[in-house]
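Of the protein chains in this complex, one is absent; all others appear in place.
Presenting subunit A:
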Amino acid sequence: MAVTVSPERDIVANPIQRAIREALYAGAIVLGLFVLFIGLKTDQNISNELILVQRWGLLAVLMIATMVGRFLYVAYGQPFLAKQKIADVATGLLPASVATRFFRLPYFIAAIAIVAVLVLLAGSLDGLLGPALAGYARFVRALAIIYALAWVIYYFRAFILAHFSGLGITALALYPIVVVLVLALYTGSMVGGFQGSLKWVDNFGIQILIYVMLAWGLNIVVGLAGLLDLGYVAFYAVGAYAYALLGTHFGLSFWILLPAAGAMAAFWGVMLGFPVLRLRGDYLAIVTLAFGEIIRLVIINWREVTNGSAGISGIPKVSFFGLISFNVSDPNYISKVLGIAQSGAYYKIFLYYLILGLCLLTAFVTIRLRRMPVGRAWEALREDEIACRSLGINTTTTKLTAFATGAMFGGFAGSFFAARQGFVSPESFIFLESAIILAIVVLGGMGSLVGIAVAAMVMIGGTEALRELDFLKQVFGPDFTPELYRMLLFGIAMVIVMVWKPRGFVGSREPTAFLKIRRAVSGSFTKEGHG
């Protein structure tokens, strides 16, 4: 709540007086804002009549919470932050002084102890505490794990930053193995390990990596070439339907259809690119938005081919290059070939490595292209189109290649999505998907692969984690479904990142041309909109 009071009066009044005053203001604002939204609610009674439900209690709770929050912030938070700022300027350590206070060894040991105790008691937790408290205990355990991880990351940050790509790729490559082994130890059997890994590998691993790939693909169009594309999901849909239709009707293999889907999406990228070549910024955004909707509406209405809103099911699974199949009925089913127990987890783990490979391909191509003339031309195009033309760069082909390359990766991701789900329908390709992908690119920092990957992990992982917060049902009642609040999470993250780091998590841009030494210049040195 940003309530501004004239600065002259601030100096005169002492913090407590000022805090009381501002708390009253905040309360009044909350009352004004929410008296109709929260204080009153229309509902239907048993005889289907419209009635007015009065919720003054809830409104009062909200008001009091806001006033208390504002009071504490103004009375204690603001002076603390101001003092901190002075101290930080003096020592030149902005985040470190707060962080060292937060990341202390005793806290770390305590967190590890909590995790250890709760893991040991895991089986008997429900019996000991009852289901309600056990939910809280599991939440505390998750927080303790996150704290311990953050602690390790904080104290090894120099090492992590220096070897980020290598460490990241290694961690991603080992992730399913670690998950299976940890869960196998936890449940006491390999079968249990594989079964338990489904959620972690599929919901967290694959889901996040699909968005990483989509965001990296869109990054080529938006981050590098600076063409604001709000209809990126259209290419995702083209890729998904290309695999779904050709795979189900002609029985073609995923390995043939993956490049085909990419090529088709790239073709549509060029088709979209042609009419919008002369547009930039807001105008381009509107047209691409319309394009995304057109593709979706065509899919819904062209029933003969796409089966409309009912979607296409029974999409064939991917095989391990035709050698090993993941269909139980096939003679070369994985458990028959390798002589191991049947499990759906093998397919998910295989898909995980497949999408990881596709992601790495996207990153590799992006990094290579940035150092080639076409990639540099994209970036130059983002900076200044007129200057580009006067340097002899054909802006038409440059834009089209950006659209086509970005669309191609969208198409790859789409065909993977179809193979993973086994089912596609227009529901998966709504505008919200485009918006989420774009939000990830913006949050991560346009043009930065690492930033975007982190943003995808936080945002998609965060929304998936909301499903795990079952204990909240105990607080807000059994009807409460935390995953419905994922857009709220997105919004809060957007606001926080845009206030503190307007260029995204990673605002600096790695130069691609050097004489001798490599030096990145932070984005914060250049004026907003100019650099």
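Just so it is clear, a residue touches a chain if its C-beta (ideal position, glycine included) is under 8 Å from a C-beta of that chain, and two chains touch if they have at least 3 such contacts; residues count from 1.
Simple rule for what comes next: contacts and distances are computed from a predicted model.
Entry comment: the absent subunit's protein name, as recorded by UniProt, is "ABC transporter ATP-binding protein", drawn from "ABC transporter ATP-binding protein", "N-methylhydantoinase A", "DNA 3'-5' helicase" or "Aminomethyltransferase".
For the options A:52, A:386 or A:499, the residue in contact with the chain missing from this view is A:386. In the full complex, the hidden chain is touched by subunit A at residues 373, 376-377, 379-380, 382-384, 386-395, 509, 511-515, 517, 519, 521, 523, 525-527, 530-531.
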